[in-house]
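Here you go, one structure.
For this depiction, one protein chain was excluded, whereas all remaining protein chains were kept in their positions.
Showing chain A:
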């Protein structure tokens, strides 16, 4: 140990490592598709891809918000609870029509985001404990709102969100694509996006530079909660039932994994929107490939763990470079 930066060797420009860091997730998707083309019957069909895309939507939308939060060097463990709360609110207001119910569900979720943001930005609580407390309390609140019951939702307009299609593309997938576009524009084309990554790069420097750090942080946590609420609504529409006890369970882990595999470092300062989409797709494809080959769930969990470790191991040089 001769240097302070630890013993990690910095990758050379143009080396294979840098290539893997940048394009590893896309390479993995390509390899997986190639494998399935040869070894999995009926994998390369439109129907199968439609199913895979529909299934990836909730994780993908939650991961978009998580990418923003991780970009500020934060973490949000409460996203699953937010999904549960928005799912719990839907049946209460569905009588007023699908759109008002959805808006109220998002607003309810945003309250949790506001609580997260306030604790983190104004009081200075660490993101992991602040969002942990709301992860525990949030699901409890969701269950109380729903009287601890599963409620079926039968409003046809609302269910269309889960089942309707335009030219064969499901509404939920279209909605996810729109959200991906919006988040990509937000990150890459707006002042807000620049402020976000500079806070992740160094909060102290951003404060000294006079950026509205607190306001940006609170907004980010509210955005993450809003996206998670939308995921909760989509999940409810797909199940045609509000299930606050299980909806979004452990989704924070999948979302964090998708973000990290996609090349956004946990140390903040960068947000890779396309990478996050690819990360979520990769997780979904891995799960699907293992299921189609009758690999037990236990082993697919182990595989997922190994993939996380590999992805992060490849990326560790980047955090040091920053």
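Throughout what follows, a contact is a pair of C-beta atoms (placed from the backbone, for glycine too) under 8 Å apart; a residue touches a chain by one contact, two chains touch by 3 or more; residues count from 1.
The rule is simple: contacts and distances are computed from a predicted model.
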Choose one: "Thioesterase", "Cytochrome c oxidase subunit 1", "Copper-binding protein MbnP-like domain-containing protein" or "ABC transporter permease". The correct choice is the protein name in UniProt for the chain not shown.
"ABC transporter permease"
With the full complex in mind, choose from A:256, A:271 or A:285 the residue touching the hidden chain.
A:256
Which of these touches the unseen chain: A:92, A:132 or A:159?
A:132
By the document's definition of touch, the residue of A:46, A:167 or A:298 touching the omitted chain is A:298
Which chain A residues would touch the chain omitted from the figure, given the whole complex?
1, 4, 6-8, 75, 115, 119, 123-126, 128-130, 132-141, 143-144, 148, 253, 256-257, 260, 266-267, 296-302, 304-306, 308-309, 312-313, 316, 319-320
